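What you see is the complex with one protein chain gone and the rest in place.
Note that the chains are named A and B in the order they appear, and that numbering of residues resets to 1 at the start of each chain.
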Amino acid sequence: MRLGVKIAIAVVLIAAIVASIGAYVYIQNPRTKVNLIVATTTSLYDTGLEDGNTTTSLKSAFEAAYPDITVSFVAKGTGAAIAAAQAGDADMLLVHSPSQEITFLTGGFGVDRKIIAYNFFIIVGPSTDPANISGLSPTAAMKKIYDSAKTNTAIQWVARNDSSGTATKEISLWAKAVTTETYASFSTNTTWFICTGSGMGASLLVANQKNAYILSDLGTYLAHKGQGNIPQLTVLVQSNKDLLNVYSAIIDNPTNANLNSTHFAESLAFVTWLVSDAGQEIIGDYGVSTYGQALFNPFIPLASGSVNNATLLGWIKGAAYYNSTNQLDANGTECPSAYRYNATELYNHSWDTITVSGILQPPAVVQIGFSQSKVSATVNIVVKHKRSIDP
Amino acid sequence: MTISLQLKDVSKNFRAVKAVDNVSLQLFGGKIIVLVGVNGAGKSSLLRVIAGLDKPDNGQLLFNNKSINDKSLRQVATLVFQKTVMFSMNVYDNLAYGLRFREMPEKEIKEKIDAALADVKLSGFEKRKAKKTSGGEQQRLALARAFLIEPEVLLLDEPTANLDPYSATIIEKAVLARKSSDRIIVMATHNLNQARRIADQVIHLHAGRIVESGLRQGFFENPKNELTRKFINGELEF
Partner (left out) sequence: MSDLFLDSLQQALNLIFSGNPEVYGIVYRTIYVTGLGTFLACLWSIPLAILIGLYSFKGRWVVRGFFNAFIGIPTVALGLFLYLLFSHQGILGSLDLLYTLNGIAIGQAVLETPIIVSFVSNALGTVDIQLRDLARTLGASGVRTDLAIMRETVWSLVLAIAAAFNRGFGELGIAALVGGGLFGMTRVLTTAITIETNFGHFSIALAYGIILMSIVLAITLTTNLVERLKREDFTLPKWNIRKSATGVHNNDHQSSA
């Protein structure tokens, strides 16, 4: 039948074309490698550090060192990124929201948290600075904006309000700055407060358009500033304890029944690399050639003392360390032992002290390290806390 | 062997209207049976039922004394519509349509189409777009198309209505030429002169029922039914 034959030929032809394209695409990305999926926040992703550039990015450097692993980044708001990891759609997290991170750990979803890097949020605004906040502390600046905005229509504030790490930080700062009215109140009932619900880049563009003030992370600001996208904005408030922004990696908990399809080994390899000299160097160099300054500060040199700044280290610990009751505590640790799994190498640094007052919390898995130099230390732990230890 | 088609108490309703009302009749090959009646009498409906295009609501059809359903009926009967329908193809493909899925080799198809076109005096029309031919040409093509599949039951619904005399003559001649004992021909017409010319048997339909049926001579010269008499005299409106 002629029509039928024609249809059949057309169908086969189309299928062949599509299939050959598929084959080509497949050859480009063979599935023999493990594909590690990192859920990350848009503000971190949009700086390009993770995979934006083929030479200076984390992806290119890591994959060169580990050719059997492909690392892919899925960028969402912090809330969505954490949800993705909780669902098992991502293998690990790379985010900057300590308050949400501890919940991820205590909920049994994550293990082996490591602080990777830090930088500072900045408050940027129009160079005319109608509220006159340049050089003030962040809370003083925000209070001034709040007070003057009612009378000066030139003063506007743009907020992301999208449950991202930046938004969380911003809300906590507002709580400190303005005590007479709730954030929920003045963020919704005013004409000077603009909520975008969007990512950092998009929000910066809005602030630029409206000549408004905005809290931003340094990386996104510099990236857009360098591209010439936000000519109206300039840095007004920076480098303050309250503006600290700490980036951490957390691996999906492989012992969690819903997450046993995630790639723990590869995630561990990536995190180990991130805190290695090689990884920390990539992080520390990022942006220097393009923007004239580094966008991130590697954490390990600061933590180990090779960069000497006890005050700054104290700030970071206060902002991102937890104690045994899972509260933020400078005397705590970046990852309580209850949430460490199979990762002795990650935590066997001299500065990593597990200050657990008393007993190991179940379900604790303390791995006995195999490196010669550490045998005595681990033996001590076994002797002192003879309780529910898996051999 | 003379073929036969029998209808037993066949009825067909279209939305509460009895288009075919308890019709029983016997059709035999070798004859041309002409259906006459006013508009809306049910000629087209009856033809459609005989063609197997509509399933009767009641009654039975028997082909060569064996019960037959509409699907099988469509394989042996074909209807040439009053308003011609052509596929959006050229003339050749239109004519070849029925032959192609009967898996006839292309060579044979070409021979047959050549002959069929010659028959209706349309040789050379193969490449023309079928829908672009004139009314008379289309009807002749529709006839040729029907002839090509060599149906045992050939049904024609007012095939020469509104046609030029030339086309009408060709069609009548072609139909007459197709008379044979292994073929039943039923034709509906308004044209009583045409009926007088070619019919062997005439059936008068009115309101879905058979009012009178008879051989041509007796039907016209001596109609038994009052309605029929009126109809022949042109006094019956509807």
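Here is the rule we go by: contacts are C-beta pairs under 8 Å (C-beta built on N, C-alpha and C of every residue); 3 or more make two chains touch, one makes a residue touch a chain.
Fair warning: this is a prediction, and the values are worked out from it, not measured in the lab.
The hidden chain, counted over the whole complex, makes contact with A, B.
Residue A:35 is the one among A:35, A:99, A:209 or A:309 that touches the chain missing from this view.
When the whole complex is considered, the residue among A:128, A:261, A:276 or A:325 that touches the unshown chain is A:261. Although one chain is not shown, part of chain A still touches it, namely residues 1, 3-4, 14-15, 17-18, 21-22, 24-25, 28-29, 35, 37, 42, 45-46, 48, 51-52, 54, 59, 70, 72-75, 84, 87-89, 199, 201-202, 223-224, 226-227, 229, 258, 261.
On the side of chain B, touch with the chain left out of the figure occurs at residues 51-53, 74-75, 77-79, 81, 83, 85, 87-88, 97-98, 101-102, 129, 131-132, 145-146, 149.
Here is the rule we go by: only the chains that are shown with their structure count from here on.
Centroid to centroid, with C-alpha atoms defining each point, chain A and chain B lie 82 Å apart.
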